[in-house]
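Here the complex is missing one protein chain, while the rest keep their positions.
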Amino acid sequence: MKHLANLVAALLGAGFLGAMMNTLPDYNSSFQPFGVHADENGVGQGRLFKAKLVGLRSAGAISYAAFGTDVVRDTSATFLVAELSIGAHKESRQIEAIWLGATGRQYSQTIRIENVPHTLLSAWFQPGLEDTALAVFELPDDEIAGGTLALLARGDPILDSAVHFAAPPTLPEKQDLLRLEP
Amino acid sequence: MVRPLLSSAFRQIWVRIAATIGVIAAIAATWWMKVEEARVPDAPPRIAFDQPVKVGRGVFTPRRLTVENTAPSPAAGAKGSRKLVLAGRLENVTGESQVAVFGFPELLPVLSSGGRKFPAPQVILDRDKEPLRQLHPRVAEDVSIVWDLPENWRAQEVAIEFSAEQFKLKDNLYAKASWLMPYPTGVLTARPEGGA
Partner (left out) sequence: MRHVLWLGIALALFAVTLVVTGWSDFRDFAHQREWNVVRADAAEGELEGLRVRVTEAQAVVIESRPERGLLFVRLDLEASSETASAWVDCRASIRGENGEIWLPLYDMAVSGVVQLLASDNKDNRPCNLSGLVESGRTTVDQLYRLPRAALDRVTLHISGPGTRPSALAFEISPNVRTIKPEQ
């Protein structure tokens, strides 16, 4: 009788342990920045910065001048350009942008388009000043509709906030060639 | 007097039998694991052109292997030397944009010919004629993998070994999603076109 009671106790313990192990949120879901949604005016308040999504443009190719030479980049997908207005709260910061596609995939900014004036890849944002910046993504067409733009301070995102901007219901018309001017 | 003695001897025998069964089970299990290991072939499969092969964190479909006198990009390799160019299509099959399509640390294809190994190649994005630095999921790109060829190298059959990283949703350290444990995925054996 006593052996049976011990066996039941051991089994129950193992059962509880297994249940705990299987319901514990894993690293990937616990160490995510907190999502903050932009308000109806398109303004999002992060912990370290404030950002506004001014507009979205899409194109099949992008041209710009870098160090005095003209560069043209084309793509088999679509270039999506997000125009942003960002100001840091307390400390000079760099901001990173991610496009969360309609299928759930995460797209970083394309580094094929760099050295563009006001690119988010190299911009610094200062407390008390709002500056415009461009984030350029290279996305398959079906990732744009239903996607979300997320902005987060560069560095360690753990316990920080990420500002989410829902894509507008009407998407920008795709241009053949978009010129990025300084 | 006899009874308790007998029962204690009996118990000792049981304990020994249990221990013996345990040891035998452990030996049998390890032996079977070795057998299983031996049943999996060591050599990676041979692949052909137009047949996709896993590389790093993506999938590569080789199309052509050529010897070229000029590099597909000025950024590729040493100036003036002949190049061995493996052209193909590369796709990122992960859920996020990768700066390390060939894994981290980078697992570039390994070229060998006539018992000789070559230095690591450079991967050129054909669209920009510049080194490939990033690849987005579902945006497959044509790339050229470029090796410098030594002066005295004569066109002959070459072997190119590919390897990939394994995705673990929960790694053993933090239970976070990681790409780990490189393993060979295939060997392409071919004679390059062109070149003297």
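Chains here go by letter, A and B, matching the order in which they are written, and residues are numbered from 1 within each.
We adopt the following convention: contacts are C-beta pairs under 8 Å (C-beta built on N, C-alpha and C of every residue); 3 or more make two chains touch, one makes a residue touch a chain.
This structure is a prediction, so every number in the text was calculated from the model and none was measured.
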item: Visible chains that the absent chain touches, using the contact criterion stated earlier; value: A
item: Contacting the left-out chain in the complete assembly, out of A:N6, A:S30, A:T103 or A:S122; value: A:S122
item: Which of A:K90, A:R154 or A:R179 contacts the chain that the document leaves out; value: A:K90
item: Interface with the undisplayed chain - residues on chain A; value: 90-92, 122, 124, 126-129
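Methods note: only the chains that are shown with their structure count from here on.
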item: Chain B partner contacts - residues on chain A that touch it in the complex; value: 26-28, 31, 73-77, 104-108, 110-112, 138-140, 143
item: Footprint of chain A on chain B - complex, ascending; value: 95-97, 99, 125, 127-128, 133-134, 136-141, 169-170, 174-177
